[in-house]
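Excluded from the complex is one protein chain; the other protein chains are retained at their positions.
First chain written, first letter: the chains are A and B, and each begins at residue 1.
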Amino acid sequence: MKKIVEIALGIVTSVGGFLEIGSITTAAQAGADFSLQLIWAIVLGGLCIIFLVEQAGRFAAVSGRTIPDAIRERFGFKYFSVLYLTLVVVSLLVLAAEIGGVCIALELATGIGLQWWALPATFVIWLVIWKGTFGVIEKGVSMLGLVTVCFIVGALMIHPPWDQVLRGAVPSLPQHDSAHYWFIAVSILGASISPYLFFFYSSGAIEDEWRETHVGINRVIATSGMSFGSLISIAVLILAAMIFAPQGIKIEHYSQLPQLLVPVFGHKGFWLLVASLGIACMGAAMEITLQIAYLTAQGFGWNWSENQRPLDEARFSFVYTIVLLLAALIVLTGIDPLSVTIFSMVLTAATLPVAIVPFLFLMNDGRYVRSYRNGWLSNAVVILIIGLAFVLAMVSIPLQIFGGS
Amino acid sequence: MKRLVHAELLLGKKVLALNGQSIGRLEEIWAKMDRGQFFVSEFLVGSYAVLERLAAWTIGRAVLRVLGAKRDEGYRIRWDQLDLSDPERPRLRCSVDELMPLKDAQFPA
Partner (left out) sequence: MDLFRDCLDKELEDRNHRRMGRVDGLILEVEDGRPPRVAYVEVGVKTLLDRLSRRLGSAAARQLKKFGIDTEPYRIPWGKLHFGLNVVHADVEAEKTPALEWELWLRKKVIGRIPGA
């Protein structure tokens, strides 16, 4: 019974915490610009993240170490410093995008400009991290994030052509605007295969005191949670495809986002969108903030845990405080949150190899994972993901230049 | 005369033969306990030595073979065969022929 509850909570956490401004924006743009054609990108991203998250969780449960711990220990400080600088810069941008997402929701709800909300929203995020425990953040906020299931309900209610939905799950070549098509595909993959996701998952496994006995639970949570989460992204794409694409409307401003749900739910759809966006982005902002602090503390061997008092881990607390301030400053500059979002997703795609290559070695290192090493299938998938990551790294910036909106 | 050397700064340094040519990069140091203290026994040089450091034998050997690395890529250098008077440029005190090759047969399967 306890295991079933644990699995259910884990799935709920993964689902509720999956959607954020990156996945919403990229899925909505994909649907508006290419109808149902890019569902395959979300499916591919979802499959990749399932494998990476499962391995990150298994690694932590069996070894008692997080992935960043092991990267510093096995690959040394030079490699870790490259990974660290890359991830911190990219994560800071993504964090700014998420805070921007919260501010967009608040602007939509109140009519007060999003820049005015930057500092209050950041303060609330900081306060929850400062006073809360890992359980509160992981489970509490993610439970609230279940409101994003409204996208699935909306997608069902809008009666999309299911045969075309299924066809969209198979990769196809674009019929128009190739550079933009592949740019959106790369952005979706960058939104799906975010290093902060699987690094945070491994840190979370340690916070939750997972042991070897959690290996099976981890597999269920990673697979189900990430699958349901991907379904929500697909639902956003379907809604955009059915609402925006037929009228040739491009998503160029965040004020258009409520149109994803209003045609289906009426005025309630506006508030569902506001709640979904606000909660999802707030949850993601907390995760990214914590992940930057975890990465720093783990890399340098400091005390870290969201379950300890800030006073007992002063450096860890200091890092997440400064990180939030910097991200808030980016939002305060007035830069368009949607542009920051898309750019940060592309940058994530460009820097993926640095974060993923270590998996191949760590998941086969008996000193960490003992008899829970990767089998041939998992190794084959990781190699394919690494190959995909290198391709993404090479094409993402050129596509941003030639295909970005 | 005793001097202190930062071992972590030796990591990745090219090891020079007597003729000044590089024989590979220093990738690992083996130490053995003797009367309660640890003493360096050997320095490992070469691409196979990287695998030892990464504990990546299973995957790493396969990757190296695909990339075309030679099977016996590396050397084991005894402590007395390496001159550390200039840690930026560690040099052999003997000829390359006197070094033991780093064979993959010596390491875990």
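As a working rule, contacts are C-beta pairs under 8 Å (C-beta built on N, C-alpha and C of every residue); 3 or more make two chains touch, one makes a residue touch a chain.
Since this is a predicted model, take the numbers as computed values, not measurements.
Undergrad: Among A:271, A:302 or A:390, which one is in touch with the chain left out?
TA: A:302
Undergrad: Check each of A:161, A:263 or A:310 against the chain that is not shown and name the one that touches it.
TA: Only one listed residue reaches the unshown chain, and that is A:310.
Undergrad: Over the whole complex, note the residues of subunit B touching the chain we left out.
TA: Subunit B touches the chain not shown through residues 1-9, 11, 27-33, 36-41, 52-55, 79-80, 84.
Undergrad: Where does subunit A touch the missing chain, residue by residue?
TA: Against the left-out chain, subunit A lists 63, 65, 69-70, 72-74, 76-78, 80-81, 130-131, 300-304, 309-311, 314-315, 317-318, 367-368.
We adopt the following convention: only the chains that are shown with their structure count from here on.
Undergrad: In angstrom, rounded to a whole number, how far apart do the mean CA points of subunit A and subunit B lie?
TA: Using C-alpha averages as centres, the distance is 42 Å.
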